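This is the structure I want to talk about, given as structure tokens.
Only one protein chain is missing from this complex, and each of the others stays in its spot.
For subunit A:
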């Protein structure tokens, strides 16, 4: 009994311990991230994991943090665009300082944008600035971008986390790689340390130009297993957790110490077919697959309330809204029709009885499940599909080389160009279906260069209707919701549709009690 008491006493004393790097009395927010970002330097950030964090260290000229469709002033207090859409002039704020104390000026903007465009830096964001001819610092607080041609998505590119403004000094001196490990920005939080696979620590920027952040420190902790992420938020090891499994989310929703917040997301999953390889290249095969699987029921069962059925690549409510048309054009579960198409293909010799093929997909658990469901249904029609769930490094080259049948996803900012150009344009590396049609290319190019929402909208509607409601080159499956689970001690946090962590904006200042 005495031993048990001593043991409990020791364990209890352990529980009083604090997290590493945390001092008593500090307002510290601990956020669990499913994957560590590859980069924090905006010029080098290759994907969403870096973007999700970088917005707290760096600011952009304009901001989409509060409204995904309307740009708000940020480092630029105002801007003008010429009528032909070829000249953008930004008037910068004069009260902004970098974390190292240097004043923010137009030279920093020019340096950052030129760094993105410089081939030597191999910036993954370079293509978003391809139409920019030159950047001119007119005076210390005015910058003008001259474009080769009108380019509607430019504002979106400038408002993305990958366009966060770097200080010319020290970035130009130390180089992009070294700067990545010791980033300096103008954002609400200053970089403290990055211990790979362990934590990224940021601290309050008391001179932040928007407001003084309430939080003293923010700790981002990579927790790779979703089950462990759920256990961490449940046990109080984290204040905010995301990217969890549906079964964990429904359990956590019953915990009165936690807030579960779900909003519609901007990440989709879809089935893709090759436009070049038979039998996938035959539209009857694609329609047969569409008819053969009860997608509504399968999606409901697999995503279990954390996803909304998709009918297009452009999410509901995002410009140009065309969900009604696309929903009507979607094919329903019709086994008779599916069989008729498959029989036709077999009769014509395009499809052999017992045809074996792989369904390539990532290791995303939802996509693996839907791939298994599709493979199971196709067996009823004599097709032997097998699921090949591969990690990204192996999968990407297979998809690029035309895999035939695949299930993938895409997440983006809410502009139709980002949703479509990379996927449907013949010159794009992400056109895994090899769907290369001149009229689609033309519409996508026009969508970039036309000025005026109506004209642009028509082009994207044309692309979606042709690709998904006539050629059925993809079967859109779902737009996954974004769910963040927060401890009730966190105040003011809201998840973003892109699953970014916006902690201080013009409208919010997250804190912990």
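Throughout what follows, contacts are C-beta pairs under 8 Å (C-beta built on N, C-alpha and C of every residue); 3 or more make two chains touch, one makes a residue touch a chain; residues count from 1.
Following the convention adopted for this analysis, contacts and distances are computed from a predicted model.
**Q** The complex has one chain missing from view, so what does its UniProt entry call it, picking from "1,2-phenylacetyl-CoA epoxidase subunit A", "NADPH-dependent glutamate synthase", "Peptide/nickel transport system permease protein" or "Fe-S cluster assembly protein SufB"?
**A** "Peptide/nickel transport system permease protein"
**Q** In the whole complex, not just what's shown, which of A:103, A:124 or A:335 touches the removed chain?
**A** A:124
**Q** One chain isn't shown here. Among A:234, A:282, A:417 or A:471, which residue touches it?
**A** A:234
**Q** Considering the entire assembly, which residues of subunit A contact the chain that has been omitted?
**A** Contact residues on subunit A toward the absent chain are 11-15, 17-20, 38, 46-47, 119-120, 122-127, 177-178, 180-181, 195-199, 221-225, 227-228, 231-232, 234-237, 391-394, 396-398, 422, 429-430.
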